[in-house]
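A protein chain is absent from this complex, but the other protein chains hold their places.
Going by the order they are written in, the chains are A, B, C, D and E; count residues from 1 in each one.
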Amino acid sequence: MSYSNLEFHEVRLSEEGVLHVEINRPDRLNAMNEPCWTEYGKIFAQAARDSDVRAVVVNGVGRAFCAGLDVVDSAQGFAERQQMDTARAGLKLGEHIRDFQLALHQAHLINKPVIGVAHGPCIGLGIDLLTTFDVRFAAKDALFSVREIVIGMAADIGTLQRLPKIVGSLGWVKDVCFSGRNFQVDEAIAQGFIQRAYDSRDDAVNAALEYAKELCKFSPVAMWGTKRSINYAIDHTTLLKER
Amino acid sequence: MSYSNLEFHEVRLSEEGVLHVEINRPDRLNAMNEPCWTEYGKIFAQAARDSDVRAVVVNGVGRAFCAGLDVVDSAQGFAERQQMDTARAGLKLGEHIRDFQLALHQAHLINKPVIGVAHGPCIGLGIDLLTTFDVRFAAKDALFSVREIVIGMAADIGTLQRLPKIVGSLGWVKDVCFSGRNFQVDEAIAQGFIQRAYDSRDDAVNAALEYAKELCKFSPVAMWGTKRSINYAIDHTTLLKER
Amino acid sequence: MSYSNLEFHEVRLSEEGVLHVEINRPDRLNAMNEPCWTEYGKIFAQAARDSDVRAVVVNGVGRAFCAGLDVVDSAQGFAERQQMDTARAGLKLGEHIRDFQLALHQAHLINKPVIGVAHGPCIGLGIDLLTTFDVRFAAKDALFSVREIVIGMAADIGTLQRLPKIVGSLGWVKDVCFSGRNFQVDEAIAQGFIQRAYDSRDDAVNAALEYAKELCKFSPVAMWGTKRSINYAIDHTTLLKER
Amino acid sequence: MSYSNLEFHEVRLSEEGVLHVEINRPDRLNAMNEPCWTEYGKIFAQAARDSDVRAVVVNGVGRAFCAGLDVVDSAQGFAERQQMDTARAGLKLGEHIRDFQLALHQAHLINKPVIGVAHGPCIGLGIDLLTTFDVRFAAKDALFSVREIVIGMAADIGTLQRLPKIVGSLGWVKDVCFSGRNFQVDEAIAQGFIQRAYDSRDDAVNAALEYAKELCKFSPVAMWGTKRSINYAIDHTTLLKER
Amino acid sequence: MSYSNLEFHEVRLSEEGVLHVEINRPDRLNAMNEPCWTEYGKIFAQAARDSDVRAVVVNGVGRAFCAGLDVVDSAQGFAERQQMDTARAGLKLGEHIRDFQLALHQAHLINKPVIGVAHGPCIGLGIDLLTTFDVRFAAKDALFSVREIVIGMAADIGTLQRLPKIVGSLGWVKDVCFSGRNFQVDEAIAQGFIQRAYDSRDDAVNAALEYAKELCKFSPVAMWGTKRSINYAIDHTTLLKER
Partner (left out) sequence: MSYSNLEFHEVRLSEEGVLHVEINRPDRLNAMNEPCWTEYGKIFAQAARDSDVRAVVVNGVGRAFCAGLDVVDSAQGFAERQQMDTARAGLKLGEHIRDFQLALHQAHLINKPVIGVAHGPCIGLGIDLLTTFDVRFAAKDALFSVREIVIGMAADIGTLQRLPKIVGSLGWVKDVCFSGRNFQVDEAIAQGFIQRAYDSRDDAVNAALEYAKELCKFSPVAMWGTKRSINYAIDHTTLLKER
């Protein structure tokens, strides 16, 4: 399979099987619009069926991992829905949000391990993305914020669904989601959100590629069984009944 | 709406929309009996429908946040049930416990953020209360204990249901619930139970009021969507199916 | 009841009610084969109905807590299944795994608190065992590894089902399960997997026995209600609906 | 307790313990507005705690059991919400619908058996009501219709939630809910919706009162256990795991 | 494997693979006490692992399929629990009921199809048993009654859990469970509880043996997959999410 001719991403497959996906809209700080997240989702859908891919690393090109939603694009959809009656506009918006959620969710669904690398601004949609990865590395300059509340929205593209399931302290989750405040790598590590920190974006990306390369040595069947079992466990009743 | 004529609480609504609820039985260290928790539940039920309220802060008046259940009152209900056959007494007790759970649970259910402030003894029912809040601040003198096991009871007014869902370490939860041992603010912060500590009760209460005031600036619709989504996530299957 | 005539375990019941279960295959570093885990499961099944037992402590004899699965034994079952068609072999293997899971799961199901003590190598099955206990103590020499991935397997005897529910950071769980890397006591404590560390195996075992003895003083009915409620909470929808 | 001073219902308690609740707005064919269903919910809430009540019979006064929602009343709430922005109007409407659902749902929740009697027009809200009862009798003149679709609404006060769980054929449920068509007693009996038919409203009501009187002879504790277990079963995983 | 030396059952295995299990306490109308249902459960546990068994037929010897619980035996356990405090007696009773439920539930859990044959009195426990079978045949003289309510009990050995899931009309389920009334084969067929009726017990048993013999011709792997999938479906969310 081929991962060329992409508009918003730069993608390379190493010979060991690491698919390196870089979000590549540096002039917009990797803010995403609909064509961008549609392409993003398709890369993962393709990789899911590509047995040459054994692990995935995701990071951003430029100054930021991802500074959020591309607001120009959203405004356009908003204007269109303004023309409709409330019920139809609601259904339309619901459909749009679900497509959006599904595109990002591919990283969670894919049958290979996914390592994400945070650096610079990781705002709003940037957090939605990070919560979909299996393991998260970060550069020391990473700045995190679940910013949606500040602009009158709920972080419903995935952060509110996933963040309470990937870190332990629900009070901390509510604190950062209610206040929209910034937090940095030290706090993110202490809370279990980030697994490892590095001095720079390049160091973090290289460490992630190296880590992913190691995972490629293991049985892809066992790896998929492991990821699937853990993902299942956090969301289902898995324990046998108590007497 | 009005929050006056209360017997066991002191309640004030700031112009920004912060409802300050103080449990006010200092001579009993804010231990609660049935009239007390009934009043407590009603304050939240009223606040839920009061669009002037945008955030809530809960703390205790006097030396303790809450030293537990008022045992005199419980003894009375116990005596009444002694007269009944076992099956009826069980149903009656179940109904009583459910009313009790529901009254405290209003802080979890209410459509606004709730900040709790712990100080001094937070024992038994004090922990049940704390687990219902969204974010927890504490004074350095706070002393916590899931004490029920020591008097031959299970902490079934909410602690056993909620504590495993709001902190990460299940081993720690079982340790404190099985042993009934005391723990202090440093440990509570390390485990993710308390979010921020202050030198005194007054400092902690003021910080909570200030924090709540900031939250009042955000859209109450977005805030409710955020709280509801997080609460839903910790208790439901929210992730889309893996392939 | 009697706990003598055991082949793979040494078991003593103190007068206070602490059942001390020691896995006793030191020459195999306490690796388990089917007769071993069958005996292990029966000890707990018996203890569950023995009202003289009020708490359980589990540790290993010799250099290791448990170094994993006894591969000789597995190889034998594997050879037998090789003779069958795929569908029957799959059903047979599924049945075998379920018996295995259930034997270990007795420590989770039993109606008394169980304290585990980790020391030396705690590899593969050793982690499966540790995740079934309520509270985990460790000696400083303990070395942990979810090793299954390295030999092309998924850790499906319980680690993948339980580890995501007993510590807070899902990223950390995936890191150790995807990479099979070693980790030590400090990291295990920071992640909430281990509750307390001691200088040596003997210190840790004595501390666990002492801790269990304290728990024996409490009402066994209240203790069972407490354990059951917590176990139920981590795996079910327990919170009343939000408005 | 007393059941007098009611505006929209006539309620009598027999000496055997049958609470006879008659919806009493015959001039509106027992269509309900908010004050009416609020009163209806309160009757059941009171009866739930009244140990003199051992069974309940519900029917309508006049020509119809219940011809639906009182549209004048709904129109008023609709006008009020028209003034609000979409998000607030949605939350307000959601709250209103939930209060409405909860009022009707009291018949399902109450700890005593409830027998409903259908006669004449049972339209829209009339079906919502009937689905909440435990056992349903009918007069031969009863005419049923899940009419909401015809006026551009979904039958979301309870019919869509409950009807699929109380009869066996999902195709039939969708047929009557998609088409809004009328159906009569013979069809309702064949589908398991109605349990027994009688020649007239009076015959059906008398049979229901007689049936309820028989139920009053049994242990109310066993009756409540029976109703609760059945209600739980239709909505939960109750079977032990297959091997 | 062998099915001889049984005290309360007569069991034969045909050469085609039909295990014919007859409850054999005709002088007690096949009422069961603890030794009886313990033996019953063991027969199924053994058959589950016996690959010579491909289908099971269950019926009763003598005038009745099963006339209920052996009350003498229950009275004894009751007397013992009278000596204990309420909490311990409750736990003890809960354990006893769970063992009882599990013994009967083996017919549901077993990895082979089970055909039951009802005849004569099928009262109380007789219904609990019938609900555990996959397919139910009956003789025309069968008389059914969920009789527990009449003696002040809830039918909690399985009827209340399973009956709502194996027939379509919840109103009918509540009618027969609330009133304890008798019903006969015609009604049982119309409600989907019984699949086929025959003139006599012998005819019904022979038809069941013949039917089971036909099932023995099919792949036991496919049969187990079929039974397991259906059992799973009635108790779980199996449908993919709606858009």
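The working rule: a residue touches a chain if its C-beta (ideal position, glycine included) is under 8 Å from a C-beta of that chain, and two chains touch if they have at least 3 such contacts.
Quantities reported herein were computed from a predicted structural model and do not represent experimental measurements.
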Selected from D:71, D:84, D:97 or D:154 as touching the chain missing from the view: D:154
Sole contact to the chain not displayed, among D:10, D:52 or D:175: D:175
Residues in chain E touching the chain absent from view: 113, 134-136, 165-169, 191-195, 211, 214-215, 218-219, 221-223, 225-227, 229-230, 233-234, 237-243
Chain A residues touching the omitted chain (full complex): 49, 87-88, 91, 95, 111, 221, 224
Hidden partner chain, residues of chain D it touches: 48, 101-102, 105, 108-111, 148-150, 152-156, 160-165, 167-175, 177-180, 191-192, 228, 231-232, 234-236
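One rule holds in what follows: only the chains that are shown with their structure count from here on.
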Centre distance in Å when chain C and chain D are each reduced to the mean of their C-alpha atoms: 51
Interface hub residues of chain A, defined as touching at least two other chains: 165, 167-169, 191-192, 234, 237, 240-241, 243
